[in-house]
Each structure stands twice: as structure tokens, then as C-alpha cells.
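For this depiction, one protein chain was excluded, whereas all remaining protein chains were kept in their positions.
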Amino acid sequence: MERRSGLILAIVIWLIGAGVVMMGARTWLPPLASEHGAGIDAMINFTMTATGGLILLGHIVLGLFVWKFSRQDKITFRLAGPRMERRWSLAVALLVAAIAEGGVLVIGLPVWAKVYDTASPANALIIEVTTEQFAWNVRYAGPDGVFGRADPKRYSLDNVLGQDPDDPAGRDDIVDLNMIHVEVNRPVLIRLRSKDVLHGFFLPHLRVKQDSVPGMKIDFWFVPNKTGSFELACAELCGLGHYEMRGVLVVMTPDEFRKWKEEKRNG
Amino acid sequence: MAELAHGVHRPRSFIARYVFSTDHKVIGIQYMITAMFMAIAGGALAMIVRMQLAWPGEKWRLLGKMFPDGVEGDIMKPEFYLSLMTMHGTIMIFFVVSLALIGGFGNFLIPLQIGARDMAFPFLNMLSFWTIVPACLIMLGSFAVEGGAAQAGWTAYPPLSAVGAAVPGSQWGQTLWILGMALFIASFTMGGLNFVCTILDQRTKGMSLMRMPITIWTLFISSAIGLLAFPPLLAAAILLLFDRHFGTSFFLPSGLYFGNGLLPNSGGTPLLWQHLFWFLGHPEVYVLILPALGITLDMLPVFSRKPVFGYRLTVYCLYAIAALSMIVWGHHMYVSGMSPYIGEFFAIGTLSITVPSAIIGVNMIASLWGGSLRFPTPMLFTIGTIIMFGTGGFGGIFLGNATSDIQLHDTYFVVGHFHLMIGGVTLMAAFAGVYYWFPKMFGRMMNETLGKLHFWVTMPAFYVLFLAQHFQGLGGMPRRYFDFDKFEYLQKVAAANLHVSLTAFVLGAVQFVFLFNFFWSAFKGARSVKNPWCATTLEWTEASPAPHGNWGEQLPEVHRWPYDYSVPGAAEDFTPQTAPATVAPVTF
Partner (left out) sequence: MEAAIETREAYWEGGRGPFGIGWSKLMMWLFIVTDGLVFAGFLAIYGFLRIASPNWPDRSHIFHLDFIALMTFTLITSSATMATAVGAARKGDRKTVGRFLALTIVGGAAFLGMQAYEWSSLIRAGATLEANPWGAPLFGACFFIITGFHGSHVLSGLIVLAITMARSAAGKSRPAGIELAGLYWHFVDLVWVFVFTLFYLI
């Protein structure tokens, strides 16, 4: 009776372990389209391989124990001495620490530092993104490279960004809704603000995610390295339209980008 | 002696015995049954969530009748979905798992396993239960108020939770949520104080700390973490209430613009709430998982007929987890706008918590080595707990690593991770505990066939369901989405939703087997002998069910640790903790 239960349970555990690893071996991440994303993918892939190995090992061992020891009527091992306990725990501690802490220290944090702790390159294209329920307001500085003044006090239905009509620097600003146009291989600096609640700026293909927080101005940068259109999703619960707060990042060649800007200014 | 007074005084009337009882065993069972009712509610909400995700835009006749506001014209509104998911999370964490594991098992087991007559403060104990009842009613009742229940997620991030205008039509739902949470905290504080005092002060002769079953250790540490982490959340909840109703701006900065008007608030920041919330929220998840691990570790010796592996180190690891859990809350906020330098600190801290956790995990597996395994239902669920702890915990390594969390934060990967942990581990252990201690509660056994059926559907279904969500999350599927139609890149991963939902329905349905088994066995189950599992801990030396004010005239005296199974030279393969060294040698 116990033997049969043990065997069935062991087989199920092995099947589950194999299933986890088979599923994990497939490609799940959306195709990559940014420079720093390679580092994030490396981190995920490393953890995937290492923990996948541990999960497989854990399931195999657990199944083996369940199967083997369901077959004996008398115990064959009783109590481990303090030495043995300590030695086993030390081995586990070292292994897990190597995978978890080692992973983050060697692969993870250098990428993190590159994303967050370095100033954006000087040639970065600066784009202001202001979130609101449930849209992405996008603003470019125009040829003068200076953003016009904007102030929450001027917010209204026609002036969603609260721009100052008297500020000459603001005359050539380009304002857009839910569409972000950028150049391939040129760093993009996003200056993120929110008018109402929290939102999350999530570009799955570019491995970019940053919450926008009312009352804060958050700068971050990335380098898109593939042309095409990539969807922008909202990743922080912001109310009933959270699920349809969609934007598009259009990555263009420099020529196309120049043309687009031209058109935008004239049209 | 003062304690004996409890033993002598046995209330007679029905109300004093079963409703306003001060007997810890009755209170424990009350908590357990309340948790089951709340689980039906929380589970039903989860099923409706899965219905929407499987067949978006479908017409739901019955739901339309039940919730004419939320399901208008038989079609679900996104607002209603948010209420469902918010209340599902809140109810499951605070009113199902907390109630079952801490309130239920804590109350039932602590005095019985340490040889006390009752809790240190039986009256306070009763008060704690009767504070949780209105909290449950408030939470459930919030679906009935105008505008529906809270919609800001179980994390209630402001401004969404603090500004009425952020959620059109919402009125009292969020306020009731805050009140319910405040009552929950009050109740937990009363219970936790009682637990800590009882465990420190009421142990019977010979029950030194290092002779306590690991379950008691985990309940002790969980209560202590809770007592340290809940008060700041209470402070935060009070301030959120002020922000919501009295015009203060603790969590609200200037320049907030809703509808067509600027709000007058200024000076606060939403990040303050996130820090305060996670300072509690993170320890809370360990509050829940530690008793589950304790139950698992205590179950293994009984069903492998040998001592647990690494008792001492497990206790040290529990302390380590408790200490570390207080300093890693920032891992929920890597991309929240918090300073990235602090993020690095939190990443290193978070990943260090995997070390004691993994030692405990390996101790569980190693406890099987050399044993003679038996597989009644409680043991099956125990093995289920171990694999979910492993897989769920390794998911935590992806999330704790700030770099991979950039991609995975707020996706279904997180949903999968925490369901395996907070749903899988805790519920599997709770099931194991219920099947195991049922004879102690009611003097009867639960039905084995139904129990096995429950396990063989629940464990694989739960595992597959939430494993799949990990991969959906890797595909970039954001959580708290009403519908995935709007995004092209999601079409492929979201296609699996149908299968995930079908699995969830099977999982939900089979829980009724458990509920039926529980209530049926309580009245009709086979009578159990005093010690059906041949276990060593104190509770099995007392009658089942034990009388009010346990142990009769003489408190038991403890002579050994709780894991003396298969002691060489002993007559039987288990030696109760009360057996003196003359009966069988003391080996630890």
C-alpha cells in the first residue's frame, strides 16, 4: 500500500519536475530590442538555468526519497549529529548564496548600475512623458532643444500639459499622444511625470519598466537598437482603464526620424 | 493555584461554550471555520476573475442579476474586475490564510503542545476572535455599498486609494477596506500578544524552548514579526483615512489633476505609503509561511517515523528569516522611483534571505532520508508543500534580483510566484494540518478516500495553474489587467488563459470535497482512538476532544524533545514527550 502510494507520488513529482524544466527551456521573453536588455536577458537566463537545475535536482531527489523510503518497514537512519547538520547546511548555504548573491553581484548589479547610475550620453534624445488616466502625453523640445515652461496650474482639457503660451521656448515643442518616435541606436532619455495616479512605463521588448509618480520627475534612459513599432503598456494599477492604456514606441532610422519631425512641425 | 481555576470552571450554556467561549480550542475551531467561509468567498471571487480572463466580453446572466452595478447588462465592467481582484487578494491573505494558520492552528495548538491549560489571557483571546468577525463582515459588505468594493489592489497604493475622484463612482468601498484592515490589525495584535506571552510563560514543567515542536517555534516567531510590523501599518492606515476624508496630504503631492480640476493637496508623497505598506507587507508573507513550514516539519517525523533533520539549525534559520524579513521590504519597489542605490542594497538583502530558507527546504527533504514512509492524506499534502516551497522560492530569486525584476515586476510572474508561496505552501500545509489534527478537534477521523481525491486534484492543479502564470509573466503579461485584447504582443501568451482558467475551475470545484469531508466527518466520521498517528507531542496524551482547561488535575511533565521516533531500545517506534528517561533513553 505505502509502496504503491510512494511510487505514484514519486512519478508525479518527477513528471512535474520534468515539466518545469521543459517549459522553462522554451523562449518566453518578447524579442529583444534594446542595448541594456541583453544584460537583463543574461541575468534572467542565468537564473533560469541555475534554478532550473536546482528545481530538477530537487524534484528528482525528493521523488527518489519518497519512492525508496516508502519501501522499508524499519528506518535505516535516525539522527544526524550536529557536525553532519552543519556540514550539509553549509553546503546548501554556499550553493544557494553562489547562485543568488553571486548572480546578482556578478551579472545583475553591473547591468543595474549601467541603467540607473550612469548619466545619459550627451547625444540622448530627451522626451518628456506625462502620464494621466489613461494616456501617455509625449513632448519633444523642438529644434531649439529647450522645453517650454509647463505648470500644473495651467492644466485644462485643451492644455493637457499645462504649457505656457507666452514662453517662446515652448512654441516649437512637439506634443503627441500615445506615440513615441525615436531614432535607432540613439540613446533616449525619458523624463517621466504623472498628473494623477501611479502608472508604469513598460516597454516589454526593450526591457524597460519605470513607475511614474505624481510629484516626482524621474529620468531614465535606454538605447533602442532595432527599428519597428513596439508596444508600450501600463504596468502599475491606475484605475479602470489600466488594461487599455496602450502606447507605441516607433523606432526609426535617422532619416525617417528627421522626416517625421519635419512633418509633425508643419502639420 | 491560579491556573487550576480554569480547569475547574467549565461553562455549561451553549452560548458560553460555543459562541462566546474563552476555551482556546473552541476559539481555534471558530477561526478555522470562519477561514473556510471566507475561503469560499475569496475562492468564488477568484473564479469570477478567471471567468473574465478566459472569456472576455462574455455575457454572465447570473452575475448580472447578483451585481447589477458591476455587471451591467450582463457584461462585466473593468471597475468590477478590479474590485474582484482587490478583495480576492485581501480576503485570501488576511482573512483566510492568516485566520486559518495563525488564528486557527495557533489557538488550537499552542496550549496543547506546550502543556498549558489555556492561553495566558483567555478573555482577550475571545475578544480577538470577535474583533475579526466584524472585520470579515465589513470586507464582504463592501461589495454591497454604492460604487462597489475597493479597487486599488490589496496594496492600496495612493493616490488611487486616497483620492475619491481617481475611481469614478467609488464611495465607501476603500474606506471600509481601511476600517476592516484596522480591525484585523487590532485583532492580530491581541492574538499575537497572547501567543508570545503564552509561549514564553505558560510552558509546562520540562518544556524548555529547545523542546518545543517546530510548529510552536514558528507560531512564536510569526507572532513576534507581526507585532513588530503591524503597528506602523496601523499608523499608515490611519493617515490614509485622513487623506481620504479629512483633506490632509500625507500621501498626496501638489499638482494632482483629476477630471477637470486641480486638487489643493501638497507636501506628501505616494512613495511614503509604499514604504510603510511593504514594511508590513513583506514580513506578513513570512508571518504566513513560517507556521506552514512548521507544520510541514512536524508532520514529516510522524509519517517517516524518525526525527526531523536539523532541528537546531532550523530554529536558527527561523530567527534569521525573521530578522532579515524586516529589512528587505524595498524589493517590491525596485522600479517605483525609489533611489536606485537603495535598490542595490535591497537586492543583496533579499537574496540573503534565500539562504536560511533553502536550509529549511533541504532539511525537509533530508528528514525523509532513511525513514519508513507512510502516505495518509496529511503526508501527501506535506510533500506537496515541499515542492511548492521549492519552486515558488526559486521564483523569488528572479524577483529579488533587481535586474531581472525590471522585466518581471507587476507581471504574472509575480502572480505565479506568490500564489505558489502564499497560496500553495500555506494552503497545502493548512490542509495537512486539518487532516492531521481533525481527530484532536472532533474525536473523529476525516474520510481518507475523499482526502486522497482532494489531494490528487488539488496539488497538480495548483502547481500547473500557477506555474503557467510564471511563463505568461516572462512573456510580458501585466497583472491586474481586465482584458488582454488591446495588446498585440500579448496575444500569444494570453491564449493560454483559457486553459489556466479551466484548471482553476477544477481546482475550485474540488475544494468542496474538502469542505464536505470536514463538516460531514465532524458529525459522522469514524471515531478516532486517542493517538491515531502514534505521535509523540503532548496534545496526543490528552483526550480527543480535550476538555475545557486541558489536562485535568495534573499538568503533564515533559522529559524529552518532540521527535523521539524509533528510539533504539524503546518498546514502540514512538516515545511520547511525557515518557521519562527510564522508559526509553533521551537521545537529543
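Per-chain numbering from 1; labels A and B assigned in written order.
Rule of thumb we're sticking to: a residue touches a chain if its C-beta (ideal position, glycine included) is under 8 Å from a C-beta of that chain, and two chains touch if they have at least 3 such contacts.
In this text the structure is predicted, and so the values were computed from the model without any measurement.
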* Chains shown that the absent chain touches, full complex -> B
* Structure fact -> Checked against the full complex, the residue among B:44, B:145, B:228 or B:450 that touches the missing chain is B:228
* **Selected residue (touches chain absent from view) among B:64, B:134 or B:206** => B:206
* Structure fact -> Where B:19, B:238 or B:342 are the choices, the one touching the absent chain is B:238
* Structure fact -> Contacting the left-out chain: of B:255, B:268 or B:307, that is B:268
* Asked: For chain B, which residues reach the chain that was dropped from this view?
  -> 3, 115, 120-121, 189, 193-194, 196-198, 200-209, 227-228, 230-236, 238-239, 242, 246-250, 264-269, 272, 276, 555, 557, 559-560, 581, 585-586
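Here, only the chains that are shown with their structure count from here on.
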* Structure fact -> In the complex, chain A touches chain B at residues 2, 5-6, 9, 12-13, 16, 19-20, 23-24, 26, 28-30, 39-40, 43-44, 47-48, 51, 54-55, 58-59, 61-62, 65-66, 69-70, 72-80, 82, 85-86, 88-89, 92-93, 95-97, 99-101, 103-105, 107-109, 111-113, 115-117, 132-133, 152-153, 155-157, 195-198, 200, 202, 204-205, 207-216, 218, 231, 233-244, 246
* Asked: For the complex, which residues does chain B have touching chain A?
  -> 77-79, 82, 151-153, 157, 159-160, 163, 166-168, 252-258, 260, 262, 268-271, 304-307, 309-310, 312-313, 335-337, 340-341, 343-344, 347-348, 351-352, 354-355, 358-359, 361-363, 365-366, 368-375, 380, 383, 386-387, 390-391, 394, 397-398, 400-404, 406-411, 459-460, 463-464, 467, 471, 474-476, 478, 480-484, 486-489, 493, 565-566, 568, 587-588
